[in-house]
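All protein chains but one are shown in place.
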Amino acid sequence: MKKIKYEDIGSILNPLKNLQFFARKPITEDLEPRPAAKIYRGFHLNDMEKCIGCSTCQKICDNAAITMVKVPHLKEDPVNGIKNLRPAIDYGRCCWCALCVDICPTGAIELSREYVHVCDGDEVDSYFILPQEKGIHGTEQEKGWTKTASNDLLARTRTDMGEMTPEARGDNFKEIVDGYTDEQAILEASRCVQCGMCHDSCPTHMHAPEYIRAIWKGNVEEAVEWMYETNPFSHVCGRVCTHRCETACSLNQTGLPQGSEPIAIRWLKRYAMDAVPHERIKEIVARKKSQEKTGKTIAIIGAGPAGLTAAFDLVKRGHDVQVFEALPKGGGMTRYGIPYYRLPDDSLERDIDVIQSMGVKIEYNTRIGEQISMAQLHTDYDAVVLAIGLQSGRSTRIPGSEHKDTRSAVELLRLIGNHDGDEAGFDIPRTAVVIGGGNVAMDIARSLARYQKQRFNQVEIIVTAIDELEKFPADKEEIKESLEEGITIIPSRGPQQVMIENDQIKGLKTWHVESVFDSDGRFAPQYDDSDEQIYPAEMVIEAIGQMAETELLGNTLTEQLEWERGRIKVAQDGSTSAPWLWSAGDCVNGPDVVHAVADGHRVAESIHACLTGNKVSDGKLNDE
Amino acid sequence: MTNNNTEESGLQKLQACTSLKDILDQATDFERTARDFYAALSPKVSKRIRYLVDELVIEEQAHYDLFKDLANNPEIEAQIKLEITTPPGNKRFSDCIQLPDLGDNPDDQTILQYALGREQAAMDQYHSLAESTPEGPLKDVFTFLAQEETEHKNELEKIYYEVVHSGGV
Amino acid sequence: MNCDEINVWLDTLLEEINEIKVTRKSDRRVRVDVDASSLPALLELLKGKASYVHLSAISCVDWPDDEEFELVYHCWSYEAKSLLSAHTRIPRNSSEEFARYVSVYDIYKPAGFFERDIYEMFGIYFESSPFMEKFILTEWNGPPPMRKDFDAEAYVNETFNWAEYNPDWLQEITEEGGGIAIRPEDVRL
Partner (left out) sequence: MRPENYQAVRLPSSNEYEIFIGPNHPGIEGNYAFKLRLDGDEVISGKADAGYLHRGFEKLMEGRLWIQNLAIVPRICVPDPVPMEVVYSLSVEAISDIEVPERGQWIRVLQMELSRVASHLFTFGGHAATTGMYTPSYWGVADRDLALDLFEELTGGRVYHIYNIPGGVRRDIPDGFLDRLGHYLDYLESRQNDYDNLLFTNQVFVKRARGIGVINKEQALEWGVTGPNLRACGLPFDVRRDDPYLIYDQLDFDIPLQDAGDALARILVRRDELFQSVRILRQIIKHLPSVKGPVRAPIPNPLAWNVPAGESYSRVESSKGELAYYTVSDGGPKPYRVHVRGPSSMHAVQVLENVAVGARIEDVAQIMFSLDACPPEVDR
C-alpha cells in the first residue's frame, strides 16, 4: 500500500488529476428492483400444509408482529398435533430478523426474496398479511431465508435417560429406566416450545405445557399440582402412558434433515412425580378437597384407572364413594396387565394411596354379580359406575387353540401380577409362541423371557403377528427392547393351527401374509399358503384382543340396557340408558390407561351434575 | 339342521336346475333359510351381541331381495353379464376357521365363524358349479352368485377382525 | 514495567484498601468488590499508581429487592492490558427523589458522561459532578426510566394507541367463522 505522509499535501496538480474521471464511463443502475440475494430476508411465505399452527413463530417474534389467525377451512387435527391457526404478519412491526424461520418446528414459514411493497395511507391494511405459498402480492416468489440445520434454533434431540442394559435386565423384573436426574429433566423441559398440542391431544387434557414449564423452572411441586388437575394416575401415566402427547408434539417432525424428536413428556411427568415426596403430594392434592359433604353415595365397580379416577373426583366434591374390586388389589389392567419392569408395584401403590387418602373406600375380592347383585347396588347407592375393563382375552379359535397349553396373554399376566418376584403362578414353558403384535404380546413375551432366563438361562420365544413390523400396534420401544432381550419377532404370519402330538403342543403352523388391509384400509388379509412354517413351542399364547366380562349385569339388566356393537351404549358423558348407571374406561372405549382416566373424569362430572340437581338424567341417551 | 345337510341338498337341487330362473329361485330359497335361521337365533343370544345376528338377518334379507328381483327381471341375462365383469378377489383368510356347533348361547366370535363358514360353503359351491358348467348364461349366473357370496364373506371377515382383534395394547 | 510486575504490584496495592474483595476472572479481567466509601480512593490509586488510566465505562444496575444500586467502574490499563471492574453498592433511597453518591469526575473525566447518563436513567445524584442535568431525556418528566419499577411496555400501552387492521382476507376468514385467535400481546414470554 502506498504510504501517505502527513506532511505530504500532494502535488498542486492533484486536484486537476481528478479531471480524468470525466473520461470514465459512468455507472448506471436500473431503477427496476434488483433481484435480492439467495438468502434474502424479504416478505414471508408459509406452506399452509406444512404449518401446524403451533404459534412458536409468534412467541419468538421480538417485535410482537405475529398474530395467530384461525382459518376454518384448514385441517384441525389435535391427535396429530395440527391446529388451523396460521401466522399473520404485521409489517408495521416486523423487522425481518427471520427468527420465526429459525425456530419454526416444521420449516413451514420462510422468507422470500420479495422486498418491494408500496401503498397509500388509506391502504394501510395491506401491511397485515397472512403469508401463504405465494408472496404478499399473490405472485410466485423465490425462497430467500429458509431453515437449514445450521440456523435451526430448536434442540431436536431428546435428552437421554439412563436404563439397564439388556444383559442386566434380562432375568429380573426391576424397572428398566432410571428416570431423569434434575439436570436431565430441566434440559429436556427446556426443549418445549409451549404450543399446547400435547394438551389438546391428551384424552384427559393434561396441562403438559404448564407442568413442563414448571419443571424447567425447577418447581416440581407446581408441576405435580398441575398434573393432579387432570390425572390422579400420574405415577402410572408417567411410566406407561401411550403418550399421544408425544405424537402430537410440535417437535415430533419427520422430514427435517436434522431430525426432530418430541419432548419426552411422559418421562418428565415421571420425573416430577418422583421428585416430590409422597406425603407432600398428598398434602398438595388434599388442598383441593371440598370441605362440605353432599350426603350422596356412589358405588364404583372396578378399581382400575377409570373407576378410581371417577372415585377421586367424586370424593373431592364431597360425595361418599365405595369402590368394589373383584381382584385382591387395585389398579386393574395397570397392575394385572403391565409387568413390573415397566410399572413397578410401588408406583401404582402410591397413586392408589393418594386416591385413598382423599377418602375413597375400596373393597377388594368382591365380585359384583356374585357376592352383591347389580340390583342391590342400584337400591343402596345414588349412582353406580361400571368400570370393569377388558379382562377376558380373545382367542383365534384356530384348530388346537382349545388345548390347555394355548393360553390367553391377559390371563397369564394376571397370574404374574398376583404373584410376587420370581414366582409366575404357572409352569414356564421352555419354548413358546405369542400370537399378536401389540403391547400385551410384548408384555407377556418379555415377562416369559425373564422367567426363562432365570430358570433355563436361555430365551426361546417367538412373537408372531399378521401385521408388518412397522404396523405392529406395539410401541417401537417395546419392540426394540423385546429384540434386545432375545425374543424373536416374525411379522406377516397368519396363524393356522396349533400342532399337537400326544396331547402335547409341538408348535404353531403359520402362513405368510401377503397383505393385511384392502384399499379401503379394512382388514382383508391375503395369505400365501405355499409359504407354510411351523414354529416349535410347548405353549402358544394368544394376545390378539380383549373383551369385557359383562355377565355380572345379569340377564334383566342386559336386556334393559342399550348396546352398541357389543359394548354398553353410553352418551358422551358416560351415562347409560339406565338413569342410575354410568360406564367408563376400557369396557366402553377400548384399552388405554389415559383414556380411562379421561373417562373417569367425564362420568364423575356427569354424576356430580346429576346428583346435585344441575342436570337431570332422564335415562335417554343424548347421542353424540 | 346341520351345515352338511344344507350343502348336499342344496347342491343336488341346484344341479337339477335347467333355467336361469330356476337357479335364482333356488338361491333365493337358501338366503331365505339363512335369514330365518338368524332371525330365530336373535332373541336367544345376549343383547350385547344381538346386533351381529340382526345385521346378518339384514344381510341375508338383502341377498334374498336381490336374487328375487333378478329372477323376476326379464333382462336377467344382460344384468348378470354386467355384474360379473368385475369379480372380487377371494381371500383365503377364513379357510382355517372351523364351523362350530352354535350351541345354546353362542358368543359373537362363534356366530361370525358360523356365518363365515356358511358364506364360504356357498361360495365354494357356486364356484364349482360355475366351473363344471359350459360357457353360457348358466355359467354366468353361477359365477355371479359365487361373486356375491365372496363379497359377503369379505365383509364378514372385516367385521370379524374388528370384533376379535380389538388391538392388543 | 511489564504486565506481571504490574499485577503483583496491583495485588499489594489492593491490600491497602479496607473491605475489598478481589476476584481474578481471567488473565485480563479482575473484579474488585469494594465498599462505597473506599471506591474513590481505589480509583485514585488505580489511575495514579497502577496505570489504569482509561475509564472505559461506569455501569449501573438496579437491585430493587436489595434496595441498592450497583455501580461498576470499568478501568483499563494500557500497560498491564487488564480490565479492572470495581463494583460497589449504594442505597437505593427509594423514598426520596434521588439516590446519592460522589462523583469521580476529578479522577476520570469520562465519568462526567456516565454520571450524567446514570443520573438521568436511574436517578442517582453524583455530588460535585459538573453535569447533573438532563441530556437525553430533556422533555421527560416521569420517573428515571431505567429503574426496574418503571414498566416501559405498560407506559407505551397506556400512552399510545395501536392501529387495528382489518384487511379483506381477514374479513372473509371472519365470515367463515375464523379470525384473530391469539394476539401477540397474549403470548409475551
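We just call them A, B and C in the order they show up, numbering each chain from 1.
Here is the rule we use: a residue touches a chain if its C-beta (ideal position, glycine included) is under 8 Å from a C-beta of that chain, and two chains touch if they have at least 3 such contacts.
All figures in this text were calculated on a predicted structure; none of them were measured in a lab.
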Contact set (omitted chain vs shown chains) is A, C
Missing-chain contact among A:M48, A:L74 or A:A155 belongs to A:A155
Sole touch to the unshown chain from A:L45, A:V71 or A:L111: residue A:L111
Subunit A residues touching the chain left out here are 1-2, 4, 6, 8-12, 14-15, 17-18, 21, 27, 36-41, 56, 59-60, 62-63, 95-99, 102-103, 111, 144-145, 148, 150-151, 153-155, 187, 189-194, 213, 216
Hidden partner sits against subunit C at residues 28-29, 53-57, 59-62, 72, 74, 76, 78, 81, 83, 85, 108-110, 112-114, 117, 121, 135-139, 145-146, 150, 152-153, 189
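We take it that only the chains that are shown with their structure count from here on.
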Between the Cα centroids of subunit A and subunit B the separation in whole angstrom comes to 42
Rounded to the nearest Å, the gap separating the Cα centres of subunit B and subunit C is 89
Taking each chain's mean CA coordinate, subunit A and subunit C are separated, in whole Å, by 49
Subunit B touches at least 2 other chains through residues none
Residues of subunit A that touch two or more other chains sit at none
Subunit A partner, complex, touching residues on subunit B are 46-52, 89, 91-93, 95-98, 100, 108-109, 113, 154, 157-158, 160-169
The residues of subunit A that touch subunit B in their complex are 242, 333, 337, 390, 394-399, 409, 436-441, 473-474, 494, 496-497, 518, 522-527, 529, 543-547, 550, 558-559, 561, 563-567, 590-592
Note: in the complex, subunit C contacts subunit A through residues 163, 165-170, 173, 176-185, 187-189
